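The complex appears here minus one protein chain, its other protein chains still in place.
Read from first to last, the chains carry the letters A, B and C; within each, the first residue is number 1.
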Amino acid sequence: MSFVNLAFLVPLFPLIGSIINGFFGLKIGKDRVSWVACAGPVLSFVVTLILLVSIFFHPEGTPYPEQSLFTWISAGDFVVDFGLQIDPLSLVMMMVVTGVGSIIHIYSIGYMYKEYSYYRYFAYLNLFLFSMLLLVMGNNFLVMFIGWEGVGLCSYFLIGYYFEKKSACDAGVKAFIVNRIGDFAFLLAIFGIFKMFGTLDFSTVMAAAPTTLIYDSEAATLITLALFIGATGKSAQIPLYTWLPDAMEGPTPVSALIHAATMVTAGVYMVVRCSALFNMAPLTMMIIALVGGGTALFAATIGTCQYDIKRVLAYSTISQIGYMFLACGVGAYTAAIFHLVTHAFFKACLFLGAGSIIHGMNNEQDIRKMGGLKDHFPITYVTFVISTIAIAGIFPFSGFFSKDEILYHALMDGNVIYWGMGISGAFITAFYMFRLVFMTFHGPSHVDPQVHPHESPMAMTLPLIILAFLALIGGLLGIPLFHGWHLLHNFLAPVLAFDLETALHASERMLAEHGHHTSFAEVLHQAQRTSHNIWLEITLMLFSIGVALAGIATAWFFYIKKPELPGKLSKGQWGFDLVQNKYYIDELIDEALVKPIVKGSDLLWRQADARGVDGVVNGVAQTISLFSKIARSFQSGFVRNYAMFMVVGFIILLILI
Amino acid sequence: MVPLTHYLILSATLFSIGVLGVLVRRNAIVVFMCIEIMLNAVNITLIAFDRYLNQHDGQIFSFMVICVAGAEVSVGLAIVIALFRNKPTVNLDELNLMKW
Amino acid sequence: MELLIFYPLALVSVGLALGVVLNKNPIGSAVCLIGMMLGLAAVFVLLQAHFLAILQILIYAGAIMVLFMFVIMLLNLRDDDKIWKVRERNIWLSSLTGAMMVGVLYKIIDIIAGAEFNAPAKVPDEFGTVEMVGTALFTDFVLPFEVASILLLAAMVGSVVLAKSKVD
Partner (left out) sequence: MFLTFLTFLPLIGAIFLAFIPKHEEDAIKQTALAIAVADFLLSLQLYADFDTTTAAMQFTMDVPWIEAWGISYHVGLDGISLLLYIMTTMLTAIAILASFGIKKHIKEFMMAMLALSTGMLGVFISLDFFLFYMFWEFQLIPMYLIIGVWGGQRRIYAAVKFFLYTAVGSLLMLVAIIWIYFHFHKTVGVFTTDIMLITQQINLDMLQQKWLFCAFFLAFAIKVPMFPFHTWLPDAHVEAPTAGSVILAGVLLKMGTYGFLRFNLPLFPLASVEFLPYVCGLAVIGIIYGALVAMMQEDLKKLVAYSSVSHLGFIVLGIFAFNHYGLQGALLQNLNHGITTGALFLLVGMIYDRRHTRLIAEFGGLAKVIPVFTVCFMIMTLSSIGLPGTNGFVGEFLILLGIFQNHMGFAIVATGGIIFAACYMLWMFQRVMFLEIKNPENEKLTDMTPRELCTIIPLIILVFWIGFYPKPFTKTFDASIQHLITQVTPKDHQGSQEPHASANTDVKLAQADAGSSGSH
């Protein structure tokens, strides 16, 4: 029995919740608002569970069920219907979104309780869940695009939640516009795909990809590159990441949900969903790997010198997503999704932990003003440490399994450079995460007197515990080494199956038609060469644990043993304040892009429009009035002048005859 | 016999003197006189052609010209007197109210 | 032989015409005008247009010039001394017209010289007499004659209305 017709319920619940809260929020009082708000994600979670179970009974080989609700746009042969798709990939994402989403909803009841427009916050949060689910469950590019922009819109609302603060509004607008730049590239990719395939449905496009796109052809590279730029916009990678650190202006649960677990991973989900297209464009894969690795390293370095607790976590998110793109770049899509899931758990837990600290220290975010909070925040401390160990990648915790798998694939499928970037990133990650832990929880207490930190209520600590537990056992999803134990891999295999062999032969045939014969034999040979030997993998694992421990040790040495060392070290160093101010990237972009556009358009308006085009129009009017002024001067009123003109006219006539 | 061209030359000179007078002089009365000169110049040509072509039309026409000249002078001078009443000058330069 | 009479007459009338234009005193120019009228009357006689010569003297020299003299006296105009201070603004305008005038004269002479007018036809001796012109006037040109009378009537009424001082 197919439960697919329940699919539309999943996005529907948060939508209904958002509408109820949105319009009747004030009237129904805070308690009912929180009930309605939490009911949405939890119900969706339940339905997702049902769908998950139903997918197991799904017969092998047959295409996954889709539910198309109604035809959305139909123009000639371009017919797009509003359809939802249930397949393992979307289910995994739905589990993460609804699961982590509902935990964060429960958490934010406690966190946001004393806010005035409480209902507005939950309306936006539910709307966010609705758009994210649409993005994840859409069965064609357009529905995904609705979710894509909807998610951008809700992040704009939520970042700009405290709309009195100018910084929050600016951050919101910045987030939306940078996302919009990404959407610009995504839109172009959609047009390209439609032009190549004639349809936008995932199933048909992915199936037809090997036969229509020519391997490593210019069209394939362009489309996939545009898709990737779209993904970087949304998932805050190198060129378009500047909006994420500023997005910390929003309330902390928002950062947890949007900027850790769900929205930023949308880009990764999209790349994995279009894996068939990306496999056909090795150049783009290389770019993705490089950008991913680069971002991982780059963001990690910035993270080491931030003093705002949420900014550190923001940069660590960028860096972790860099890892996921690194995995996609080398073709290890399952590793990317695995890291995405584990990252959602421990990063959400970290953010919520930070939230409870900020909540307890009445909105103090600067870690230099914290210290020795270990005994003030017992539960938060324990969950925070568990997640930090997980992110650092120590053995039993989930972070280790997912990150190690990425590093392994980076080395095997990619090359040493990727692996080098990954491993140094891991070292720095361990360093700055534990720097954060030591500065906030251990060491002398720099808390200023009138702030008396207190542990958060049950509503906030329970989610922390659940998430910490998930961060602990998350690794079970993908145990390496032993064949068949990698649950996630087996679960996603049917969706991500890609036969390079047939694709290359098809491309050769198509190129042959166009007359130039190339053989992809050596590409095929190179792809199949990598064998899977156990010993190499174990040594790699041990090496990465060692690197993580070294990171922790250096952090311990710097911040516990000799607390004054970082201060002394950072004073004179030129490099340090470069990194401290985020390599001046924001200022650079402001100077290079924003100011010229603003000045240019101002110039355009005042000069080109007001004086130029308008000038021409008014000029025409003035010239006409000038002529009439000249003509008027002939009427001088002196009889003699008139006689003169008569005589002159008469004489001219005479001469002419 | 006096050739016709002499008469025409005479008439042309008188006519141009009349026109110059109109253009140069500022006194309204003198302008009227110059107009009279121009009219007389016209009469000379009429009669000269009349004499040459042996017809009487020219003379009739100059007769009409004299009538018109008479009427014109009387009305013109009446206007000048009327103008003189509201502004004690006959100088054409000051009479420039009639303009658009 | 008639040329001997024609040339002095023509010179006298042209000189007097110049006198009208150049004379500072309106009275002077009026007198010159009368002289010119008489000169022309003589020319008309030369052209055997006796009726018109008489008319010329009678109406032009007699009536119209008297009217002029009368109005000059009425307005007792001083001689406007500024005659020769031609307004600087249109000095080039008048010079332009002067040049044009010479051009026109030259053009006329050029046309006339080309045409063969010199041999005037033989004319019956009572050509320009009053009786001849009178018959022509009252046979072919009766309508213009009547129209002229109406014109004169209108001119009379007009000038009276214009010139009378505002009683009310």
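FYI, a residue touches a chain if its C-beta (ideal position, glycine included) is under 8 Å from a C-beta of that chain, and two chains touch if they have at least 3 such contacts.
No experiment lies behind these values; they were computed from the predicted model shown.
Contacts of the undisplayed chain with visible chains (whole complex): A.
Within the set A:Leu187, A:Ile585 or A:Leu654, the residue that contacts the chain not displayed is A:Leu187.
Only one residue from A:Ile73, A:Ala512, A:Leu588 or A:Ile652 touches the chain missing from this view: A:Ile73.
For subunit A, the residues touching the absent chain in the complete assembly are 70-78, 82, 142, 145-146, 148-150, 153, 156, 160, 163-164, 166, 169-170, 172-173, 176-177, 180-181, 183-184, 187-188, 191-192, 194-195, 597-598, 600-602, 604-605, 608-609, 613-614, 617.
Simple rule for what comes next: only the chains that are shown with their structure count from here on.
Chain contacts in this assembly form a complete graph, since each chain touches every other chain. Between A-C and B-C, more contacting C-beta pairs join the chains of B-C. Computed centre separation for the pair subunit B/subunit C is 6 angstrom, with centres defined by C-alpha atoms.
Contact with two or more other chains is made by residues 644, 647 of subunit A.
For subunit C, the set of residues that touch two or more other chains comprises 97, 101, 104. On the side of subunit A, the complex with subunit B involves touching residues 632, 635-640, 643-644, 647.
Subunit B contributes residues 1-10, 12-14, 16-21, 23-27, 29-30, 32-34, 36-37, 40, 43-44, 47-48, 50-54, 56-57, 59-60, 62-64, 66-75, 77-82, 84-85, 90-91, 93 to its touches with subunit C in the complex.
On the subunit C side of its complex with subunit B, the touching residues are 2-3, 6, 10, 13-14, 17-18, 20-21, 23, 26, 29-30, 33, 36-37, 40, 43-44, 46-49, 51-52, 55-56, 59-60, 63-64, 67-68, 71-72, 74-75, 77, 80, 82-83, 86-87, 94, 97-98, 101, 104-105, 108-109, 112-113, 117-121, 123, 127-128, 132-133, 136-137, 140-141, 144, 148, 151-152, 154-156, 158-163, 165.
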